[in-house]
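To start, the structure itself, in structure tokens.
Removed from the display is one protein chain of the complex; every other protein chain stays in position.
Naming follows writing order (A and B), and every chain is counted from residue 1.
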Amino acid sequence: MKMQMNVIKKYHGTVRAVAVVAVLLSAIGIMAFTLHKDDKSGKADPELFVVKKDSVASVKAFKQVYTVLMSARCMNCHPSGDIPLQGDDSHLHTMFPKRGVDGKGVYAMKCANCHQATNTPGLHTPPGNPKWHLPPADMKMVFQGRTPHQLAKQLMDPDQNGHKNMQQLIEHVDDTLVKAAWNPGEGRTLPPMSHAAFKKAWLTWLSTGAYAPKGK
Amino acid sequence: MISLNVNQKAYQVDADPNMPLLWVIRDIIGLTGTKYGCGVAQCGACVVHLNGEAVRSCVTKVSRAEGQQVTTIEGLSANNDHPAQVAWNEENVPQCGYCHSGQIMSAAVLLRDNPNPTDEDIDNAMAGNICRCGTYLRIRKAIHTAAELQRKEVKS
């Protein structure tokens, strides 16, 4: 296997970023990075995030990532159309709410009109999150119907992933809306693995070169 | 005590912060124009405006509304003369009438955000409001009428 070292210019560090990298480290153990103080700002910054390419490990990790992203909890808000999906069977959301330009719905059918900051108690009630929304109309980030190959490519393409760079992708795994998948409200099935396991797979995938599984 | 502003009037309400805004409005404040239909954000009978947005008060905890502007059907206009209300009367929309507080509150947001809605815009905006009597065709027509009234109002 051909190994290659890639050095990515790291972001302005935050406590969370450090934590992310720490997890990475403990998870993989072979990653190299540097962390030093930015003399001017005094913040922990910049760091060097080192990716060690390993296509086999990467593809293996992505297969795990894929099972989560294609689970109802993630895919339902990444539909192929402009109507979110709903339920463990990912049917079209009742009453057909529309994406809207910003992904937050339209007119009297804005997501936050029903979806509160927290889950509403009871079965079949709207799950909640302060940021509840779909991807915006100009960047739909569709999961539904994507093959592992397509989804992996899409996730790494800034023109399709919400203009996210590596650091933002790393951060995204701890996004409150992403994590909402593991607190979906009563009666909803959880993604097929824990958030910690998903995060490990996600970061492994990224840190081993974000290879896309073969195929179409 | 929770401070609420409903229809431009201040209220101090002694309620569980988890109590849905619907029941605070109806049973504590005593404004019964806002209706209970399903309790799970399916039917839209309970729509009120929270800072201008058409929220479903049956799943909105009263704590979310604290210090915010709440408008109910009773506060939509002083004389039943919001363009949607006028149009609803002109087109004889309601039958039993139970859902129409919510219908009108939803329509008012549509008319604000889109002064010239198409049938499709109307369907998109009103999809969350159930009318068991089936007055949907009239709702569509009345929203077009209201949009026209609103445009005239703006001109004059």
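To be clear about the criterion, a contact is a pair of C-beta atoms (placed from the backbone, for glycine too) under 8 Å apart; a residue touches a chain by one contact, two chains touch by 3 or more.
Going forward, contacts and distances are computed from a predicted model.
Within the choices "NADH-quinone oxidoreductase subunit H", "Xanthine dehydrogenase family protein molybdopterin-binding subunit", "ABC transporter permease" or "DNA-directed RNA polymerase sigma-70 factor", the name that UniProt assigns to the complex's undisplayed chain is "Xanthine dehydrogenase family protein molybdopterin-binding subunit". Among the displayed chains, contact with the absent chain in the complete complex occurs for A, B. Screening B:60, B:85 or B:150 for touch with the missing chain picks out B:85. Touch with the hidden chain on the side of chain A covers residues 94-96, 123-124. Contact between chain B and the absent chain runs through residues 16, 19-20, 23, 26-28, 30-40, 42-43, 45, 72-74, 76-77, 80, 85, 88-89, 92-101, 104, 122-124, 126-127, 129-140.
Throughout what follows, only the chains that are shown with their structure count from here on.
Inter-chain spacing, taken between the CA centroids of chain A and chain B, is 36 Å. The part of chain A that touches chain B in the complex is made up of residues 94-98, 106-110, 112-114, 116-117, 120, 122, 124-126.
Of all the residues in chain B, the ones that touch chain A in their complex are 40-42, 44, 47, 53-56, 59-61, 64, 105-107, 109-110, 113-114, 121, 124-129.
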